[in-house]
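For reference, the structure is listed below as structure tokens.
Complex shown without one protein chain; remaining protein chains in place.
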Amino acid sequence: MSHYLTTIGLEIHLRLLTKTKAFCGCSNCFGGEPNTFVCPVCLGFPGSLPVLNSQYLRYAIKVALALSSNVSGMMKFDRKNYFYPDLPKNYQISQYDMPLSLGGYVDIISDNKPKRIAITRVHMEEDAGKLVHNKRALSSYVDFNRTGTPLLEIVSEPDISSPEEAYRYLIAIKSIIEYLDVSDCNMEEGSLRCDANISIRPKSQKELGVKVELKNMNSFKGVRDALIYEEKRQAKALSADEPIAQQTRLWNEEKQVSEPMRTKEEAHDYRYFPDPDLPTVSIDATLIEEISSELPEMPEQKKERFIRDCGLSKYDASVLVSDKVMACFFECCIKLYPKPKMIVNWLTGDILKYLNANNIEFNSVKTTPQRLISMFELMDNKTISGKMAKEVLHEMLATGDSADDIVKKKGLLQISDKSVIEKLADDIINENPKVADDYLSGKTNALGFLVGQLMKKSKGRADPQLANSAIKKGLGKKRP
Amino acid sequence: MEEFVKYTASQLKKKIAQDNLAASDIASSVADRYDKVEDKVKGFAHFDKTLLSERAKELDKKGCAGNLSKIPVVIKDNICVKDELTTCSSKILAGFKPPYDATVVTKLKQAGALLLGKSNMDEFAFGSSCETSCYAPTNNPYDLEKIPGGSSGGSAALVAADETVLALGSDTGGSIRQPASLCGVVGIKPTYGRVSRYGLIAFGSSLDQIGPVAKDVTDCAGLLNIISGYDPMDSTSADMPVPDYTGSLIANIKGLRIGIPKEYNPGSITGPIIDEAAPVNETGIKIREAVDMLKDLGAQFVDISLPHTKYAVSVYYIVGCSEASSNLARFDGVEYGYRQKQPGSLLDMYKKTRGEGFGAEAKRRIILGTYTLSSGYYDAYYLKAQKVRNLIKQDFEDAFSRCDIILTPTSPETAWPKGLKTKDPLSMYLSDIFTIPANLAGIPALSLPCGYDSNGLPIGLQFMAKHFDEEALIRAAYTYEQNAGWQKVRPKL
Partner (left out) sequence: MTIKKDAIRYAAGLARISLTRQEEELFAEQLNHILAYMEQLNKLDTENIEPMSRAGSTGNILREDMVKSPLSNDDALKNAPEKEEGFFRVPKIIE
């Protein structure tokens, strides 16, 4: 990408975890039998009217404040008019020119440097229903359970200059939202959705290139992959002097390519106008103060505290706070075992490696802070070696068993009995007379080989320090 | 059989108590009257005798002691009644039976009312003559060749024809008051927010209100008591206490300040376009007589000005059609109502369903409203109209600093022959010139009879008052009615 500059903007749709839908008392549930969480209001039956859910407003304000966005004193709802079968009224209640909040930002690390991504606006809108397509059937099927569930749309400025930055921005947003407990941010389940706008232009060119909209990404990784693919595709086109069409493209996860949308795109004319069924909403300073005071410690603040109070590196602290559950796990650990650096090394090292390799979220980790600390204590009292500990941890993460049980079950107790080890050392020396002779004739690196053989014979259970001295002692006996 | 439906609600209540009448007795009287005159009037969109007699039996079994116990009430066909046909007199809602009651219907049921059926209307309330109904047009009980007014023409005609005692209508730009005026009955458009709109199939959401239609002011006040009040299901309903409107049935208006807009000078009202030089018509004469009587009764008349009123029709059709184009988007053949089932794409299904399901006037207004909201025209039409709407509202605020109520004719003319204005939509629109401003400003207004023209057709008088001052309307109207006595005139059918 050396000749081109990339410009990316993201639109995130976040489903908020209120008990009921945005404008009616239907349960805000996921899934269920089709058309069972519905009422005249969310079905858009004639004569029905929307009434705003107070908790939806509170959650929305919470998110806006956490993103440092300026909450408006007065907001209104507008109708976005378009026909689609998943939209029962054939308009969506959204916000147009007086949204919930304007401005805001998220800080990320890009190329090891901090970067601030500006947010344009945060607005409230209702979700649409779901269409079910059956390849063989001649019809499509509509389920309105999701219709009217409360969404927040977070629109970024086109400040993002690489797919990796887009990925980090998403992670940062997710970690902020998770701290607020207002959404589960699960992209695979659709509670967080992300569309991207991307354009590239030659470095020498001032004005932005042709914008392409990307949709249908189902994971954070998918967003990054789609942007990488699109960046390359556009660069190739530009290099070959081919024009780039302004269009919407769908990410095909299976084929790992973006494809233009098949349906003919109409010029959008949404005919936004103020929804006469919903009065304007005034948000006074008292309410904003009340909600601000309820905000928990945010990742950025937590990170600062970890660096200051636990002496963690900036990098380690960032990794920890990027996942609310992991940060909480860490805080539980340091209360039990005051060695923060050791804890963070294991957390961000072996534990994360295991979880990532097995595609497990931290909140489904099978072990507990208490159990991890028990394992540390087994290391401290030499019951297990550091090397064995890695094996034990792996087992703990796989089964959820305690370190004690695993050690006992697998017979992994460290051999610290001097006489047992010395017996083993004598055996090894006798089995390798040539190596022993080499050592005695001055080739000191032969010692390592013999210790290694001993460890192998003990299946790694021998205390390494004892093994070392036992070999030396045994060889000493051979010295003429 | 005694024709109980000829009584007013207050009279019938006494009769029911005196003679210990059952709901079934009243239902039979309704059915009897229906058989006699409905062929001439055609006021009902949906009426089912069997259903009516079942409902009456149920009422008798339950024994309801509510304020409207056993009183016959007709509901306009754009107000939802659970499990009963609610079609807005449109083909596109053919067969629709809502799974819920409108809030006003719940209130009527709680009050023990005997619901008769649904009254005919202009399709989706688009019209002033009841001629755009997908059913047969309703006829004016005073002259069956003439229109009853609209859009609540069915409600007004059924009350006038003694086919019901009370009726509910809805009023977006005069749809209660104009047919009340043309049929010689009383109708109120309450303040926007006074009555819940939940369950009223929307035309213009910022303009619509449900209101009573009755034979006299007393019944209107009683019915308004029942249907008024805050509803948590309607964000635009007002969370304010509701007075007892029957407390305003006082025949005394000494000192009441009545404003006459100079732009509507009743001495020179000639028709749709106000022209002070034009000769006085019969409506103008009757209005002037009413003014004289009110003066004698102690009212104080003041000159006021509503300078932006001449823009009201333009503003109303832009705002109303814009809102309607969005409100009526939901009628697409997916969840309810008519669907064109020929094989084809989704787009074909939408277009044909809506092309065939809506009548000409509905299509015209949806297209107009879509156009006035569309990209490039929003500012010139919709936004401009909303600004002028504010000016119209301010006109009223200024006027009400000088008077308590405003008096105008309800309609510039009496009932016209069927078919006269159907070819020229604008002329139809202009017939609402006196009623539209109240909807734009959100203020309450009432129409009551103030005489008859030389052909025996009723003429109506309109009172308008400040927001939430229905009491002033009722008091002025009651005083006039008690002295003028026009409510005693009935059509000969």
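By letter and in written order, the chains are A and B; residue numbering begins at 1 in each of them.
In this text, contacts are C-beta pairs under 8 Å (C-beta built on N, C-alpha and C of every residue); 3 or more make two chains touch, one makes a residue touch a chain.
Please read these numbers as outputs of a predicted model, since none were measured by experiment.
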item	value
Selected residue (touches chain absent from view) among A:L43, A:A196, A:L355 or A:V451	A:L43
Touch with the omitted chain, as defined above, among A:T7, A:S27 or A:S161	A:S27
Candidate in contact with the missing chain, chosen from B:I26, B:V81, B:L182 or B:A238	B:A238
Candidates B:A17, B:A136 or B:I367 - the one touching the absent chain	B:I367
Which residue of B:Y381, B:W416, B:F463 or B:W486 touches the chain not shown here	B:Y381
Subunit B residues touching the omitted chain (full complex)	95-99, 191-193, 206-207, 232, 235-236, 238-240, 308, 310-311, 313-315, 317-318, 325, 329, 332-339, 341, 343-352, 354-356, 358, 360, 363-364, 366-368, 370-371, 374, 380-381, 383-391, 393, 424-426, 429, 439-442
Residues in subunit A touching the chain absent from view	18-20, 23-27, 33-40, 43, 51-57, 81, 83, 85, 131-133, 137-144, 250, 261-263, 269, 271, 273-274, 276, 279-282
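Heads up, the rule we're going with is that only the chains that are shown with their structure count from here on.
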item	value
Distance between the centres, which are taken as Cα means, of subunit B and subunit A, whole angstrom	58
Of all residues in subunit A, those that touch subunit B in their complex	40, 43-52, 79, 81, 83, 85, 88-91, 140, 142, 269, 271, 273, 276-279
Complex contact set, residues of subunit B against subunit A	78-80, 86, 88, 93, 96, 98-100, 102, 197-202, 204-206, 232-236, 322-323, 325-326, 329-332, 334-336, 346, 350, 370, 373-375, 378, 382
